[in-house]
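In this view, the complex is presented without one of its protein chains, the others remaining in place.
First chain written, first letter: the chains are A and B, and each begins at residue 1.
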Amino acid sequence: MRWRLAIITYIALWLTSALAAYEEFHELLTFRPLSDGKLAARFTFTTSLNGTHPRDPSNLADEDQSQHYTVFPLALGQVLREYAVTELHLNLNAGKWDYDHWGYPDEPGVGTGAELWAWMGESATRSVDERWKGLRNALSGQFCASLGSLDDQRTTSPELTFRPEGSLPSSGGAHRLRHGTLPSEHVCTENLTPFLKLLPCKSLSGIASLLNPHRLFDTDWHGLSVHVRYLENEGIEVRLSFQSVFDPVRYTGGRRAWSLQSVFDRVIDRSCPVARSSEIRVAIPKEENNAQITPDFHNSDGEHAIFDVLNASKPLDVAMNWVNESAFDYNTVLSGVPLTHISVRRTLKGSSQSRGRLAVSITNNMPITIQTSYLESMPWLLQFYLHTLQVHSNGVSRDDLVSIVSCIPSVPHARPTLFQAILTLPPKSTLDISMDVIKPFLRYTEHPPDAQRGWDLPPAVLVPLLPANATVLTDHPELSLSEHKMDGFGYPIRSPRRMYTPVLLVDLATPDFSMPYNVIIMSCTLIALIFGMVFNLLTRKFTLVRVSSEP
Amino acid sequence: MANALGMYRTVKRLGIPDSNIILMLADDAACNSRNKFPGCVYPAAARDLDLYGDNIEVDYRGYEVTVENFIRVLTGRMDSSVPRSKRLLSDDRSNVFVYMTGHGGNEFLKFQDNEEISAFDIADAFEQMWQKKRYNEIFFMIDTCQANTMYSKFYSPNILATGSSKLDENSYSYENDMDLGISVIDRFTHYVLRFMESVNKTSQATMQDLFDMYDPDKFASHAGVRSDLFNRPIDQTLITDFFGGVSQAEVLAPEEEFYYSSTPEGGHQQESESFTHVDSATTSGAVKSNNDEIHGYSDLLSVVQDLQREPPKRDTTGLFRTWVSSGLMFALVAWVSMRK
């Protein structure tokens, strides 16, 4: 009898939990000490709406079903349904990600500024472009960012580089990608505020309470991102994430020890009651055995120390210390090998205001040949002369290493350039690509208010692809080029390792809008007039010409 | 920029939600990498009050701050895809507060570095608003050089205007922060803010009290007031008619308490006074706590009671007059407060 009761209770419990699993909220904070003494922290808030589908774009004309959520962010849900967006990614970042010393980021979208891309199904009622415009404006209002200016002059569809991270529903029409970047957009408290409002516990409890804007925006790199994707058989998942790179050495004056208190100026006092799981994971450095993590952890997956915030004693302050290290020694790290498969540098050569040369040098750090896709999505402020494309590998011209997949030239005042190519990188060598570019003249009204600053150009994006020789891959698992790992809740994170180059600043020919130049022009005109008169008088001599036959 | 943020803080403190405030900031001073104190904007070199706080929503920022957008916000002529948060959703029962600051001159105010709005533009925009029944009353405040010239061209009814300095006068900055290397706030706004800190939602302070506070010696300029278009006596016009969201109690859903509690209201000395006042107004003694959440709640309580005790003295009798004051604020160029 007892066991029957137990079974019934168990089944009842299981049923309730299964019903409650309709919406789930998970939160996770991971720390990763970096090789140069810095500390990468990533907050991930995952809300999943199980058993649902994105809105079918073909029904856009019909009245939408009503929306009721408990933990799923309603404000975002409304936008997604209004514009029938299948997959959406928004990144707002500040700083420059140092791939060589920090390795691949946990969230791949680390390009400076704002980046928005979405996959949307085609619809007869409202075209993809129309909905893209609406989506931009809606998100711009939602997140207090200038996303509305991601207009046609900045929108491209680089389908080679930005594959869907979830699945695209088979019903409905073909899906289209829209992608735009705003490299000069910054991220600040006004973006974090609406971000926090999307969370069920706001910033009141749980790990979200650590999101202290005064500390986060002082980090070397920081960015917030919103990812929406649809997973077949599971449902819609919204992942809000905040990633930052702290520099404990700067705060402490030489040491790299850190704690929640020291980096966020806060500790966790309460856990978020609606969270299904709430964890803090700290990566355990492999080479160094003097690293010490407090409080003691009982749970570990081998690579990380795992703290369960729901059950831990509060206030929780996770700390990490390196025993017997009085000052961090940079000398050993900075001379080390880069942590990524390839290293990329992109520069704009030449100081003239009419033309220049775009130079990209890509170093393959691996002992095998690898391929990488290369994307330039360039506003028409820089126009490529594709015929001047030169490819050198270690000083030797090698045109065979580049195969251009597509190139859509720009249209001034209307459309950006889209340049996609596949590059083959010989082992342990550097590939130098360079191309002449011209800088067009802008219309008077097209100059930004601070015209003399120049224009920020979006980053190039590279995605290292699987090497042709797959057997090498099994021998060296660290060479794996895309990350297929579980994120702790059983969801696979299928994020390819995109690499963003730093942004560039291009100096276009700018009229001097200042007063003194007007004065100079004015006085030059006057001088020219006076000179003309005098010249006229001096080069002519009036003499008397006798007319022979007088009337 | 601290000028506009100070006003933003005041109207928000007095109970107007972000959805009713349109904040335009051309500068990213808070998170600009030049800021030594990231995420903070201070109105004084003492750095005891952070105007940016943890909870702010900027509706127009950076290059979006243009004369065109400003006029569009006022007149409501927007593209259909512009979200609600970027619109001024007002009607003929709304009181609108417009605050502008930046570099200015005789009958103009500079926007960014390349354009300016003239006094005629604003006057026409207000007239259009009146015709389209987009406001009941407007309170216009401007802090710039020769600010009083900016409201000299108004001709629409029910506008009360004030400015920091008269023709051929500069507005001066209050003080410099030697760690940031910039002047942090202008004199006029500084003293107005100081006055506002003593005002709470139940305050009976009137516009006349505000204008009486004006002191040319302290401002180093002659602040002006224009009330000929305004058809109520200004000594009977409450500050909270424009700065306070008195009707808040009606529209708040219970969920909003959380939101409220996250506003950075506690902990400032000047405010504690106002809170004790609130406490005495409530019948329950349970609110005597320093907890932020309860503070926020006590605010709401006091508002409800306040309204119940004092019947509204508006012309439309028998009804709660919805005084949804909409603050419309505009800020420009914060780095330099040296005026020419």
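Quick note on the criterion: a contact is a pair of C-beta atoms (placed from the backbone, for glycine too) under 8 Å apart; a residue touches a chain by one contact, two chains touch by 3 or more.
Quick note on the criterion: contacts and distances are computed from a predicted model.
J.: Which listed name, "ArsA/GET3 Anion-transporting ATPase-like domain-containing protein", "DNA replication complex GINS protein PSF2", "NADH dehydrogenase [ubiquinone] 1 beta subcomplex subunit 7" or "Gaa1-domain-containing protein", is the one UniProt assigns to the chain that has been left out?
T.: Missing chain, UniProt protein name: "Gaa1-domain-containing protein".
J.: Among A:G103, A:G235, A:P285 or A:G350, which residue is in touch with the absent chain?
T.: A:G350
J.: With the full complex in mind, choose from A:P183, A:P248 or A:P416 the residue touching the hidden chain.
T.: Final answer for the missing-chain contact: A:P183.
J.: For a quick check of understanding: of B:N176, B:Q204 or B:N231, which residue touches the chain that isn't displayed?
T.: Considering all chains, including the one not shown, the answer is B:N176.
J.: Can you name the residues of chain B that touch the chain not displayed here?
T.: Touching the chain left out of view, chain B contributes residues 31-36, 38, 176, 178-182, 335-336, 338.
J.: Hey, which chain A residues sit against the chain that's not shown?
T.: Its contact residues with the unshown chain are 36-37, 94-96, 98, 112-113, 183, 217-222, 247, 249-250, 253, 328-331, 334-335, 345, 347, 349-351, 357, 359, 450-454, 456, 502-505, 507, 510, 512, 514, 516-517, 520, 523, 534-535, 537-544, 546.
We take it that only the chains that are shown with their structure count from here on.
J.: Measuring from the mean C-alpha position of chain A to the mean C-alpha position of chain B, what distance in angstrom results?
T.: 35
J.: Write out the stretch or stretches of chain B touching chain A in their complex.
T.: Going through chain B, the ones touching chain A are 28, 30-33, 37-40, 50, 52-59, 61-64, 79, 81-86, 112-115, 258-259, 261-262.
J.: Give every residue of chain A touching chain B within the complex, in rising order.
T.: Residue list for chain A touching chain B: 94, 133-134, 137-138, 140-142, 144-146, 148-149, 184-190, 193-194, 197, 202-204, 212-214, 216-218, 447-451, 513.
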